[in-house]
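Omission of a single protein chain aside, the complex is shown with its protein chains in their original locations.
First chain written, first letter: the chains are A and B, and each begins at residue 1.
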Amino acid sequence: MSEQVLLGLADDELVLGWRDSEWTGIAPMLEEDVAFSSIAQNEIGHARAVYELLSDDADVLAFDRAPEEYVCAPLVQLHLLDWGRTIARRWLYEVADEIRITALMEEVPLAAKINREEAYHRMHAEMWRERLAETPQFRAAVDELWPYALGVLPPEQRAELASRAGRDEVAAVERGANDAAFTELHAEMTMVRRSAPAGAQW
Amino acid sequence: MAAVEIPRSEQAFLEYVQAGGQVETTDWMPDDYRAKLVKFIEMHGNSELMGVLPEREWILRAPTLQRKLALTAKVQDEVGHAQLIYRVVEDLGKPREQCLADLISGKAKFHNVFHYPTKTWGDVGVIAWLVDAAAIISQKALLKCSYAPYARIMKKICWEESFHILHGRDVILAMVTGTPEQFELVQEALNRWWGPLMQFHGNPIPREEDPMFIWRIKSQGNEEARQGFLDGYVPQIWELGLTVPDPKLRKRDDGVWEYTEPDWAELKHVVTGHGPRTADRLAFRARFLEQEQWVRDAVLAA
Partner (left out) sequence: MGARRSLGGLMIYEVFRQDRKGQPFEHAGSVVAPDAEFAEAWAREQYGRRGESVALWLVPRDAVHVVADWADEFDLKYRRVDGYSIKARLKEARERAGTAGAG
């Protein structure tokens, strides 16, 4: 089992969890503020569990790498503070992630646990997708994010994603080049931690 | 149609609630009671909601995954409380959209502490430990509110707040036993928050003159609440080696805490919408409320 694949999964969940928690206080309705908080907490929990497979200290992996060492997909790095694109990302990510996680389940028992929690995320994303499907905001968002969604998965899983999303495969935005938005996120994410010497307790 | 056991006269209603009587949504109630109730409960809802914004930035900056999870859960609870509280207000006749509009326009108020900036991770600890503690003192008294639907949600709210205090205490303890710089972060935050904390429970209007107490919406007076806070938390502050920035603070032999008179003018100035962060927090809320109106419209459509 490739450590890179697991690290990619953990980094995706970590960063998406961070992005999802940016809706705290400003979601379109209070109920979704609460729902997104749960989703974000689950994602951070998943990241932590996978980091613990790879290392003794999940926090070190989560916080203490340089921005260019994270292998998260460009999809999760995007700073999206509008609901149409946020829901489009949630939905696309969940469809892609289901393919990835179920493939992992054969080798990694933790993946089955994650998959069971993700069932609620999928329900939530699907519920919103149905509600917003006919809106111009959502349709434009899915069009925009589709190449990014493909980049969540390795090439051999993309045809399956295209089939489940009901879209044609196109050139993917690949992992590898972490952009300025991510560097900014990383700086903010680590600013308190960096203010004390390594190993300080918080 | 529900039978009305409560006699339809303000005097009889007053006697009823002062004797411990409980009121349900469909019961008759004097106009003044209903109006005061809505205003009080609405302010509570507004406060839970506005409390989210000062803490939001620190969710994004939490220094460990555990702290990130705990802080996210705490703030999530606060939004959940706002949801429960606005639902109660809605059943009394004021829709949530109207509450939010009045909040943003400045027509409706929220508690002083949420008008101030948060500057460091020290604030995160102090808020979860002491601001939440001050709030819990008020909230425990609301468990006996004469208006039953509100008293009932207070049970869930108090249960969830108990997690917040534990979290706050843990954050503080980690810092006061960490580096000297971390200890200083806590002390510095405490120095800034002490003034607003002392103002939090309101000016010492005798409870017999406080309409909220008269109607048994509140079951304790402001000064009673403040004394409860001091009694519970000043010893905790001192035992950690932290100092309270009030040279007059002391507990008399008769058990009453003495302190420098809080700045009531500042309190009034802040809650009427002139706090250091009031305008930009309301503007932040307003911006997203407007931006996402299309979402609410989509959800409302059949």
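The rule is simple: a contact is a pair of C-beta atoms (placed from the backbone, for glycine too) under 8 Å apart; a residue touches a chain by one contact, two chains touch by 3 or more.
Quick caveat, the model's predicted, so the values are computed rather than measured.
Judged over the whole assembly, touch between the missing chain and the shown ones holds for A, B. If you put the hidden chain back, the residue from B:Glu160, B:Asp210, B:Glu223 or B:Asp246 that touches it is B:Glu160. Touching the chain that is not shown, out of A:Val34, A:Cys72, A:Ala88 or A:Ala196: A:Val34 (per the contact rule at the top). Note on the undisplayed chain: of the listed residues A:Leu54, A:Ala112 or A:Met127, the one touching it is A:Met127. For the options B:Asn46, B:Thr64, B:Gln83 or B:Asn112, the residue in contact with the chain missing from this view is B:Gln83. Take subunit A: the residues that touch the chain left off the picture are 31, 34-35, 38, 120, 123-124, 127, 131. The missing chain lies against subunit B, touching residues 1-3, 25-26, 73, 76, 80, 83-84, 87, 90-91, 93, 95-96, 149, 152-153, 156, 159-160, 163, 299-302.
Keep in mind that, in the parts below, only the chains that are shown with their structure count from here on.
One simple way to say how far apart two chains are is to compare their mean CA positions; for subunit A and subunit B this gives 34 Å. Residues 49, 52-53, 56, 58-65, 67-69, 72-73, 75-76, 79-80, 82-83, 86, 121, 171, 174-175, 177-179, 181-182, 284-285, 288, 291-292, 294-296, 298-299 of subunit B are the ones that touch subunit A when the two sit in their complex.
Those residues of subunit A lying in contact with subunit B across their complex are 18, 21-22, 24-31, 33-34, 37-38, 40-41, 44-45, 47-48, 58-59, 62-63, 82-84, 131-132, 135, 137, 188-189, 191-193, 195-197, 200-202.
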